[in-house]
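Removed: one protein chain of the complex. Kept in place: all other protein chains.
In order of appearance the chains are A, B and C, and numbering begins at 1 in each one.
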Amino acid sequence: MTINVAVAGASGYAGSEILRLISAHPDVEIGALTGATTAGQSVAELMPHLVSLADRTIEPTTTDILAGHDVVFLGLPHGHSAEIARNLGDDVLVIDCAADFRLTDSHDWEKFYGGEHAGSWPYGLPELPGQRSKLRGANRIAVPGCFPTGATLAMLPAVVHDLVHPDLQFVSITGTSGAGKKASVGLLGSEVMGNLRAYNTAGKHRHNPEIRQNLGAYSTVPVTVSFTPVLAPLSRGILTTATAPLVAGVTAEQAYATYAEFYADEQFVSVLPGDQQPQTKSVVGANMCQLQVEVDEAAGRLVVVSAIDNLVKGTAGAAVQCMNIALGLDEAAGLTVNGVAP
Amino acid sequence: MTINVAVAGASGYAGSEILRLISAHPDVEIGALTGATTAGQSVAELMPHLVSLADRTIEPTTTDILAGHDVVFLGLPHGHSAEIARNLGDDVLVIDCAADFRLTDSHDWEKFYGGEHAGSWPYGLPELPGQRSKLRGANRIAVPGCFPTGATLAMLPAVVHDLVHPDLQFVSITGTSGAGKKASVGLLGSEVMGNLRAYNTAGKHRHNPEIRQNLGAYSTVPVTVSFTPVLAPLSRGILTTATAPLVAGVTAEQAYATYAEFYADEQFVSVLPGDQQPQTKSVVGANMCQLQVEVDEAAGRLVVVSAIDNLVKGTAGAAVQCMNIALGLDEAAGLTVNGVAP
Amino acid sequence: MTINVAVAGASGYAGSEILRLISAHPDVEIGALTGATTAGQSVAELMPHLVSLADRTIEPTTTDILAGHDVVFLGLPHGHSAEIARNLGDDVLVIDCAADFRLTDSHDWEKFYGGEHAGSWPYGLPELPGQRSKLRGANRIAVPGCFPTGATLAMLPAVVHDLVHPDLQFVSITGTSGAGKKASVGLLGSEVMGNLRAYNTAGKHRHNPEIRQNLGAYSTVPVTVSFTPVLAPLSRGILTTATAPLVAGVTAEQAYATYAEFYADEQFVSVLPGDQQPQTKSVVGANMCQLQVEVDEAAGRLVVVSAIDNLVKGTAGAAVQCMNIALGLDEAAGLTVNGVAP
Partner (left out) sequence: MTINVAVAGASGYAGSEILRLISAHPDVEIGALTGATTAGQSVAELMPHLVSLADRTIEPTTTDILAGHDVVFLGLPHGHSAEIARNLGDDVLVIDCAADFRLTDSHDWEKFYGGEHAGSWPYGLPELPGQRSKLRGANRIAVPGCFPTGATLAMLPAVVHDLVHPDLQFVSITGTSGAGKKASVGLLGSEVMGNLRAYNTAGKHRHNPEIRQNLGAYSTVPVTVSFTPVLAPLSRGILTTATAPLVAGVTAEQAYATYAEFYADEQFVSVLPGDQQPQTKSVVGANMCQLQVEVDEAAGRLVVVSAIDNLVKGTAGAAVQCMNIALGLDEAAGLTVNGVAP
């Protein structure tokens, strides 16, 4: 079976990472690559690392060009997906890497993104309980945000199995690629190298409601989310530290066993053995979330750390994983669990 | 007035940073530089950035060599300070950058460091209420740990003025120089560049009791500390994110005003205006702690971020600041508030 | 056809990169992984990025354990390969990533490495004219050094086709992984981040004679090599700038055309179009050498820049490519030309 795939927004970081992955996918034939300002330019100029596609040219992002593919990945800025999806038939699988269709609550959308809420699509985090059945055969999928992926996977077993009171604290340290390939003084190498800074603190980041939505769905009581993103001097990777008040009587062994069992069948989540800590470098280029779970007895808290590559399990890898599930392919096709380190 | 100063452990990162600072101090004459394994080597070999001292040679760390100076800075591994201090007269000001004399509670010492507790010296964080009077004229001073400095300054006004319930969550992201100048595979450039990893998580880090001690002293109720250190790919800098449950009714404006007023007279702490976030790069080489304070209403939390250079306000700068206070010099002599950026 | 492969020195950077590549090789079954000081430890502890092999344990490097495999990759320090190879039968393909069997001239060996010269094996740079026929069916192969790979590919067409007088100047800027996974103060993250320094300058680097040997073989007149390696703050990658006096009358167009034609059939060398410059980031994780060739008319020089990943085309990728050629497999099996960027 050969699947014909188009990528819109191909020259952005999400788009180009999808291209890197599907160029190694055994069942995929790469069709149209489209862009807005980059239309007319070659892959060689824009993405010199994608040597196998060097001769390809970016076309404009139009319905005509995207139509006729089996799958269309959208790596566009927020707000553009709805119209494109509307014009593509129900026989086309549309997988959206933007936020447009992630939130189910219109108030959340309006508060954090503004404008009219486009609706919601099946949410592409297959590790959520019961989620794979919603993705199988789906023709519209919303890929999760990068921070929500790392944060949700870190606290999901604890919330599902009532290990903690859901007053959840997340600090997520991220590389710069999450901010996209857009010229900006604050993201210049001169500014970010040797530097650490928090941003969109105190509840302002748009990924707040998405984290709350994901974990709230599995909690019997309302969840509270405190989320602090920090920019660090690396290209790829998100390390999330997550803590919450431990339910009385839960031991470290119980917590670890709960996590290990929860993710036992998940090939893209690894609960690390012994006292090993997740490292973002271990997951560079890999569709993998590494986790460690501990109990801080003195503080009465569960402490979980997760590591993902924001461009892979955090975006493009998740998108390909969802395509595989939706189309009934091997869920791991085109994906690797091994990182590029050191 | 010329002060004759010796530095023991001169070729370590703390020691060499003290040298960098005091080589620009108007009142200091640099005397003996001592080391253990580096004795006999030149500054030019060991610290090629200290051009003004290039011709100096490291001597062995002995009482004989250190005696006869007005001030002796100790930049030694934990456990060596007590014996040296005992052999130096009361007329010598000894400023210890190790942990040996920071903790007042023997149980804390035994639990986190092991071995016998050496006692405690005046604690070199002048920004603690009432602390300067204890440092003036002191002849023994314990320089705070780097993480406790960033964490304490971040939460001190909130604890002193009851803005929060003292169930305190700290995540501190640090550069590699805090780990010292000691060969180690885990700290190789190949391992740390492009990488983020937490370590000594879930209450295991030795700086836990020091943070608790500092803030607990100003709280009417027991404080709980959750502290997660994260290693990031930069040489210098600690960014600390601190959150705690807000006391009902405290507004963002009140919180900000409390912090601004608390530190109004402190030249080495800057509460940033508007929505500016602290950046570690802004304080590289500077004896400065930058702070921002906000309220996350949805999460019901105070959110504070602090940035320091772990080698300056976090160690060597604090040491020089304490020397200045102890000897009645201008507190800012030899120190700058301006960072080396970009 | 399934090939049973062992890797000696599996936990070093060369060894672990071979593992990363062959774990995705369609024809390879991974057999014994061996090490010296790491024997008894798990892959999960030593190489947490190799999730697919996490459960494997490192065994001691002995002939007994390595025997019985179809292919043995050696990722050992210099000086250990000869004895191991002697004890493995002629039916075992031994591919050595150390320098032991690269040099054909005993004087060069003694001068640059010292000790007795072990001899020479077929040299694993298939892009050398006529070299593939020597590698097909070979049972012993010496993988080139990382610097010699980048330098040789940069100047080979110019030397073969007499574009330059062979007074060759190379400056190669390298990431830290080329120095291996060995604790050392000079390679600490604190020392290398934000830093540039040359080393083994003025003809002292051991790769000098290898570069001279490679290019001298295709020159009708003696070649002279000036080679300056520089350590830069990144993990992976070598950028080589190569210049030499242009033969009178050679134009930029001729030079470019010569290079393009020379490498036209090489899938792992790419002469970049237009004015694009090679970037090391474009080849991270890829078995690829990117090149640009220009003429500096005012200086009368050919200017060539090459980029490789020192651990892939510079070591492990070359090793796998050679295995593929030796065994008659698809030369590209287990290799990718697409880099992991950004």
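A few points about this structure:
Going forward, a contact is a pair of C-beta atoms (placed from the backbone, for glycine too) under 8 Å apart; a residue touches a chain by one contact, two chains touch by 3 or more.
These numbers come from a predicted model, not from an experiment.
When the omitted chain is restored, the residue from C:Val71, C:Leu187 or C:Val305 that touches it is C:Val305.
Summary of contacts with the chain left out: across B:Thr63, B:Thr251 or B:Asn338, the touching residue is B:Asn338. In the complete complex, the residue from A:Ala183, A:Ala248 or A:Ala264 that touches the missing chain is A:Ala183.
Among B:Ile173, B:Val283, B:Val303 or B:Ile325, only B:Val283 touches the chain that is left out of the view.
Not every partner is drawn; the one left out touches subunit C at residues 169, 171, 173, 188, 190-191, 193-199, 201-203, 208, 224-226, 228, 230, 232-237, 239, 241, 243, 277-281, 284, 292, 294-301, 303, 305, 307, 342. Contact residues of subunit A toward the unshown chain are 13, 175-177, 179, 181-185, 187-194, 233-235. Take subunit B: the residues that touch the chain left off the picture are 13, 16, 20, 23-24, 44-45, 47-54, 177, 181, 193-194, 235-236, 270, 272-274, 276, 279, 281-286, 288, 290, 336-342.
Throughout what follows, only the chains that are shown with their structure count from here on.
Chain centres here are C-alpha means, and the one lying farthest from subunit C is B.
Separating the centre of subunit A from that of subunit C, both taken as means of CA atoms, is a distance of 35 Å. Averaging C-alpha coordinates per chain places the centre of subunit B 45 Å away from that of subunit C. Residues of subunit C in contact with two or more other chains: 13, 177, 181, 193-194, 235.
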